Structure formats: C-alpha cells, structure tokens
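Read the structure below first, then the notes.
Excluded from the complex is one protein chain; the other protein chains are retained at their positions.
For subunit A:
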Amino acid sequence: MSTERAVVVGASHAGVQLVTSLRQEGWSGDIVLVGDESALPYQRPPLSKGYLAGKCSLKELAIRSEDFYVKQDVEPLTASVQSIDRSAGELVLGTGDRLSYDALALCTGAHPRRLRAEGADLDGVHYLRRSSDVERIREDAIPGRNAVIVGGGYIGLETAASLRSSGLHVTVLEAADRVLERVTAPEVSAFFTRIHQEEGVDVRTDASVEALVGDTRLREVVLASGESVRADFVIVGIGIEPTTELAEAAGLVVDDGILIDAHARTSDPDIVAAGDCTSQDIPRYGRRIRLESVPSAVEQAKVAAATICGKDKELAALPWFWSDQYDLKLQIAGLNTGYDDIVVSGDPTRDRHFTCYYLRKGEPIAADCVNRPRDFMATKRMLTQGTAIDMAALKAEVAV
C-alpha cells in the first residue's frame, strides 16, 4: 500500500496553516501544497501597508521560512489546477498532469471585484491582492504624483494612508455616502474621514466612477456627477469575490463562497475548505457569512486539518479583524451585523483613540477599537468567554 497523500489547493494563509495543522494533528502521509504564485507563501495584510511603502521585502513577509517546508516534509508545488476529478480522486493540473489525493482541501482564496466602467482596462489601473500587483503599483507610486483610490473600504483607506505617507497626492472615491459604510457605524466612518483629511487626503463620498479616461494610459477619472479628477494611476479596492470556479465545476455547493459546515467540510464530506473562498453558517450571528480575514482563515484551516485527521474540532472562534492606517491601529472584535445601538468611549471627533461598542438588544456584540488594545482584548475576552463589561456603567460614564 502506498503512502496517503493530502493535497491542499491554494498556498496562502489558510493553505499554510492547514499543512502546519495537518502535521500537528498527526498526518504522517505526503502533503502537497499547490499554489499559483512562485514566491514562498507570504502574508497578505502588509501588502497594502509596509510592502507598498517599500519598508519590507517579500522574503521578510514569508508566512513560514523555506526551512519549514523541508522540515515538515511539505512539498510546495507551483501549478494551476484545472479541475477536480472526484470519482478518480485526482486533480487535473494546468499542464494536463494528474495529481491523486486521499484528502483534499480547497483554500482557493478570493480575487478583487473588477470595476465596471469605461476605460477600466487602461494602463495605470491597478488592483491590490498579490505581491505582483503591489510591485506594479510601486512603479507608478512616485512622490508628487496623483493617485486615485476607488473604494473607501479598509483596503482603499490603508492604501491611501500608505501612499499619502509616501508623499503622493491621494484622492479616495467612495460611491456610498460615507467611507466604510458596510462595516462600521457613521461615527467611525466620520472619524476615518477626518483623519484622512487631516493627513491631506481628498476624501469624496457619493462619488461613483463613470469612466476612466486616457489615450493608452490613464489621465483622469470622470465621476457620475460630471466632475473629473486628475489621476496618474488608480487603485481599485471595491471588494473581493470568492474564487470558487474549481469547487463549482466539481459540483460542490457554493453560496457566496464554498459552503462549509462546522467541521470545515464542503458538501462533499471528503473535501474540506478554508479561508476567503468559504462561507459558513455562524450560530453566534444566526446567518450565513463569508468572513474575509486572516484570523478566520487560520481558524478554519485548523479545523479542516483536524477533520482530515479524523478528529472532532468545530469552528467556534470569535471573528476579529485589524487595520493599520498612519499611526492608528484599528482592532475589531466580533461582527456588528444587526446592531441597534452603539456606545462610544472617547471622542472620535477630536482624538486619535476611542472605542465604539456595538449592541443588539442591550447586549454587546462587537467593538471597533482605535489605538485601544486594552478595550479590544477586554471585548474579545467578554465575547469569547462571557466575562462581563458593564455597558450600563460605560454608558453612564460616556454620558457625563
């Protein structure tokens, strides 16, 4: 009998954690980690921050050292995967070669949502997801130039902060009436708008892009209002879409992401999935959610590896997120989905540190903490372990 082989498709945060956890959970067979980028798997969050600013090398961002793959006997394979042949238990690679598996994990990630506007294919229009994207942006990001960011979400704002700090003129265009509209309370949106304005960023809301204009190379962005903004280059950050083609073609259930259960199993119990490509029902929030975050990818990967090894582990961790902009560290504990009230500790209209607690029916469900790591940890602990923060007392204190 030959050795069993686990194949992990997708070599980023989820994939790397999955191969690590497979070894920790006792998988003794072969492990192949298939990725379509040639560099060692690297951390993606710093791409819009330190890597864009040229402060760190890709090597420094490696999630694990080269040594790790040797010592843990993990075979990295740079290849694209064409399809999954479930009945044969084989992957068909881009080269036409077949790779058999005994256990399969899909960590195919996500890709940037494309901007649908005239001229969106001009030179100088960028997206930001991979290191190669950032390397192209860096060629354009010369101090004094005009950068236009389409999308006032976390990626857009982090990118704006990095470019502004590098001495570029930066305009942020947000189609909604405030930045971070989908993810935070109006008070938090107003805070980030103020900070970016104080740093010299031109933040425009209700600003939909009508067209990108130039000859071969981009020159300006025309808005639906008819206004135009000078642009030497554009970075589009209007969200990501899960990369699910492979799973869909293999007949797995996909609902805004490859659907996984509490054990990270797909609709085929012999295939697990983890990371940005997945969606899951989260009992804590009573709904199906696609979490876009490294911590969630890591958690799902640990559970997926345990499932492959026949162990009983369930997804339970509290979702959390972070974002760095200028000197600000935003840490978010929990999801604020469905909140009906907020309590703000500190003064976001004036200071550079505060916490916005989100409540539903009087119960705290999440918090946005800006330069308040203590509040973040307290909230994380409270939501995870049920320790109490006295919201009534906090409210009273805030009201004074």
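Some points to look at:
Criterion: a contact is a pair of C-beta atoms (placed from the backbone, for glycine too) under 8 Å apart; a residue touches a chain by one contact, two chains touch by 3 or more; residues count from 1.
We take it that contacts and distances are computed from a predicted model.
Here one chain is missing from view; checked against "Anti-sigma factor antagonist", "2Fe-2S ferredoxin", "Carbamoyl phosphate synthase small chain" or "Oligopeptide transport system permease protein", UniProt names that protein "2Fe-2S ferredoxin". When the full complex is taken into account, the listed residue touching the unshown chain is A:Q43, out of A:Q43, A:S279 or A:T355. Residue in contact with the omitted chain (choice from A:V298, A:L315 or A:L335): A:V298.
In the complete assembly, the contact with the undisplayed chain comes from A:R64, out of A:R5, A:R64, A:R138 or A:H263.
The chain not shown here touches subunit A at positions 20, 23-24, 43, 45-46, 63-65, 67-68, 71-72, 294-295, 298, 320, 322, 324, 329, 331, 372-374, 376-378, 380-381, 384.
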